[in-house]
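Take a look at the structure set out below.
Here the complex is missing one protein chain, while the rest keep their positions.
Let's turn to chain A:
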């Protein structure tokens, strides 16, 4: 009984619920903004890497490797606490979105590259032989086919971005986790943390299940 009262305290949960939902809204704002910026950035990086001259290609490789190696928490703290020393002062929201987008773009670029490389060479050759420009080859021929291949790993990346938004709480962003810890301190009871955990799971479980289904679906279609 004591355990129930400690972790699953109904009145405490109810009292903290509006605060948690506010936090969820902030989490979704950070997450969705970062996912969109990461997608655009990643697509730009992967296509540029394909067609740009060697020098630019090298730069993009370095970018991708660096931002896949750096721990997100470290990057976030650098953006929020270190950049002000050179005069770049970003709000907690912008800091979180910047850090998440930079990293997500690196992962997304790798996903798109793998998707584009999976398109048979004959598709590029047929497009070239018809006189299609690089842009039309991408937009009309390659990307529509690559999208099918990259949807499962892209969804996976979206899940990771949404999960990583919790790190924004360290730069005082009132996201779901931050609201939960505040509610916990206020009520001297950890139930709001459990509530936050349940909300994360409720939000992401369907996406995890969808990825599983998509992966099965696409691997079947390939045989």
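For this structure, a couple of remarks:
In the analysis below, contacts are C-beta pairs under 8 Å (C-beta built on N, C-alpha and C of every residue); 3 or more make two chains touch, one makes a residue touch a chain; residues count from 1.
To be clear about the criterion, contacts and distances are computed from a predicted model.
The chain not displayed here is annotated in its UniProt record as "Amino acid ABC transporter ATP-binding protein", chosen from "Chemotaxis protein CheA", "Response regulator", "Sulfur oxidation protein SoxY" or "Amino acid ABC transporter ATP-binding protein". Annotation: of A:36, A:56, A:82 or A:130, A:130 touches the absent chain (contact as defined above).
Residue in contact with the omitted chain (choice from A:22, A:48, A:145 or A:160): A:145. The chain not displayed touches chain A at residues 120, 122-123, 125-126, 128-133, 136, 140-141, 144-145.
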